[in-house]
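Note that one protein chain of the assembly has been removed; the remaining protein chains are unaltered in position.
Coming up: chain A.
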Amino acid sequence: MEFSQIAAIAGKEFWDRIRNRWVLAVALVFTAFALSIAYFGAAQQGSVGFRSIEVTIASLVSLVIYLIPLIALVLGFDAIVGERERGSLDLLLSMPITRVELLLGKYLGLAGALAFSTVAGFGLVGVVLSAQLDLNALFHYFGFMLSSVLLGCAFLSLAVMLSVFAADRTRASGLAIAMWFFFVLIFDLLLLGVLVVTAGQWGGEALPYMLLLNPADVFRILNIFSLEDVRTLYGLATVFPPALAQPWLLGLVMAGWIVVPLAIAAWRFRLGAGRA
């Protein structure tokens, strides 16, 4: 593996997103949402203004869990299939570069753009809020940003994987939307449904582990378990064994969600050399 080849591809992908203002747009969206949630999140209760970091993070988590997977899937779904469909893939592959290097370069460049927008968008809000936050709160906010980046990277990895498998862009975009619906909307409902239908007979014990099968849930657990006040707000805390709620363990699971789809993508893309 040659790092310079990966860097060349990653650099192009990253700068493409800077130049077409994708990074700026996404960062602004994050800033706008985070600021409104921090200041107006309690408007329904009749008060306006920053309340506490716990409530702010809890609200941000609910938002980010929808938004970041969507943004990551849209960013990555045509990474490979797009090049193939436009007809530029052959030229790229005729260069002194392996398919795995190309795939990693694509992923790292896009992940860099996504991470940069996330950190810039939420970081700006963090700076604005910093006057009202103590060190502990800042630490939690930093944890939230880091887990948001990981969440984005996990869904980007899934997006790149389906971009390798899909036959064309249209199918890839369909798959991306389906994937978003499944992980963000359907997965939890499905688990709950099984739990209710079997009256807790089946799945009760396994439920916490099942949650690890969804990167969005891992993200949620990572954030709410780090916040004392919030934990009690969620019923989840009662079913989730504290032993599993170790940040490093959850972080490891998240890393798995980044590495495994990417590894499957690399395997399939290398195999593609045999078909094409």
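Quick notes
Heads up, the rule we're going with is that contacts are C-beta pairs under 8 Å (C-beta built on N, C-alpha and C of every residue); 3 or more make two chains touch, one makes a residue touch a chain; residues count from 1.
The definition used in the following text is that contacts and distances are computed from a predicted model.
The unshown chain of the complex is recorded in UniProt as "Copper ABC transporter ATP-binding protein", chosen from "Heme exporter protein C", "Response regulator", "Copper ABC transporter ATP-binding protein" or "Monovalent cation/H+ antiporter subunit A".
In the complete complex, the residue from A:62, A:88, A:170 or A:198 that touches the missing chain is A:88.
Set against the missing chain, the residues A:29, A:74 or A:97 yield one that touches it, A:97.
Interface residues of chain A facing the missing partner chain: 2, 4-5, 8-9, 11-12, 16, 19-20, 86-88, 90-98, 273-274, 276.
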